[in-house]
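Shown here: the complex without one of its protein chains, the others still in place.
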């Protein structure tokens, strides 16, 4: 744990090019904003975007990534399947994955979950309050009883995901819905955390409490140092049939 | 619950054609053996096999199936992707799915789990003892503390699956391994149960306790009668912003 | 499953004696209202109250109870510890237990959970909306996407319970809180379901959707028919040390 975590923040980076409002909130892109506060937390954080060669996720980058952060929305379909397969394999081999907001519909999240990952949604500048429902979870470290966001996109239940291994946050929305907004999973030797907030037109990733959750989540998702299990034909460890 | 459950037992049905030993154990195929005891339990049980048109899983058959039982091994790759997609959608919409033995590597199970579903294995005519670890689970109804099978194929940990929502059985093997051998999941509105035993060369599906588990699992996996949730853009249920 | 379930509805029955408003809503007591709709659902439902000898929970009553429903509030401390012990043992032996509303602070619930079972609360005639977060769960059968209660007491997170084995409902409250309001557990061979709504001054148990949930929960919690496991010193099932 003494070594700095190596994080890659992946962003589709399209809204920032198209929508002046988003550009204003995140002048250097959502990826840079997130990488910035991860670096301030002592991590080695690089970025990668959809339009980079191989989406910026070359074998070298993936091999040198302890935890991958994912933000995508408009262009999930443009992410190449072979890159998704490589990312998935890295997760099964132990790399952590933090999926943010509209990443619920990314190929990588859906393939790891096995479900549609559908939900209800609404853009109405409404209040969200994320309640901590797992008070002893390391992802909630330093967070009060809830995080209040004055304006966010609404995501509502039913959220079509497998039952989370650990549910850390549940959101209240002004318009009357609730949402499981902080969901932890293991897949293979890797850990996955889905964190709901972060609509591109709001300054959500500038919120210190939101930043703290993402920092905590990256730490929680770090790879555990052990060999991946052996799979396949196995010799017996004990005599069989008295032979 | 008063209506008879409609079950479709799907079998690859290849070992039975190629291997006289398997033919001897299951003269009419594994599917017929399983459908037989499900019928005796009062269910309406049909069969479907890989070599049937559309693998026997037409839209009509799937629409009329409450619970699908799946046995495959040699020819997972021959199952058409569009059929897998339809089965997956039916599970998300509420159809139950019971995956048996080597079905752990079937396309449908892997796509619903999101992991490799790899494991250790060995064919050595060894003893398996399946211990009940969830004594109040309906799938264990009528079962003693364990089921002992004198000869089975070994499957050993690590079994690369998501953490089961409910773990019902854990196996002990003579050669020194353990295995999570009865694993319950929900996916969308549907339920999935993986049950380990059933290597084709052993008379496992003639064992009354194994039959009882499968009957119980089918009952447990029956669709719950309610509308599938609505997903997509949603109007607020409450006033937002005092407006 | 062909035999009628035998349910005992236990109620403290004090508010009904003291508060005319409660008496008006539940003229024969909350226990009678609940037993009434369970009987309409085909169950054999009796009642028991705090002021009955042995609180109405004699050995005979408990032995003949498949599922016990519990409502208490003012007088948790008056429930005798030896009765609590007997109920707990019956749960571990397989009896189902449905704990309603303020029963979160009952001795029997706290002793089975191991935590404080504390929560936030408020009486402000506010709206509650219970969202189904487990769409395939049998306790949600026949229920829409949510149940709306125009006026209820608020219970808010953090609710100090162990992580539920299955989370079926999550509540939205008008005042800004969320709550895990339908929580399923197993304890020993028995099942426990906590269901939040039911403040004594509101006609919550007259609501058909609430009634349906309780009927479903009782069915879900029915004892599974198998022998309780053996505990204690055990002879080996296999030779040890080649001896």
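As written, the chains take the letters A, B and C, and residue 1 is the first residue of each chain.
Here, contacts are C-beta pairs under 8 Å (C-beta built on N, C-alpha and C of every residue); 3 or more make two chains touch, one makes a residue touch a chain.
Everything numeric in this text was worked out from a predicted model, so none of it was measured.
Of the listed positions A:29, A:56, A:72 or A:94, the one in contact with the omitted chain in the full complex is A:94.
The missing chain, though absent from the display, is touched by one residue of B:55, B:129, B:199 or B:219; that residue is B:129.
Here one chain is not drawn; of B:54, B:93 or B:157, the residue touching it is B:157.
Shown as candidates are A:20, A:144 or A:232; the residue that touches the absent chain is A:144.
Across the interface with the omitted chain, subunit B contributes residues 129, 131-135, 145, 156-159, 163, 166-167, 170-173, 176-178, 180.
Considering the complete assembly, subunit A touches the hidden chain via residues 1, 94, 129, 132, 134-138, 140-145, 165-166, 174, 186, 188-191, 223-230, 237-238.
Within the entire complex, the positions of subunit C that touch the omitted partner chain are 92, 111-116, 118-122, 124-126, 154, 156-158, 160, 162-163, 165, 174-177, 185-188, 229-238, 240-241.
Criterion: only the chains that are shown with their structure count from here on.
Its C-alpha atoms superposed on subunit C, subunit A is turned by 180 degrees; the angle is given in steps of 5. Interface note: subunit B and subunit C, two copies of one sequence, contact each other through mostly matching residue numbers (shared numbers exceed half of all numbers used).
Averaging Cα coordinates per chain places subunit B and subunit C 32 Å apart. Per-chain CA centroids place subunit A at a distance of 36 Å from subunit C. Residue positions 165, 174, 186, 188, 229-230, 237-238 of subunit B are each in touch with at least two other chains.
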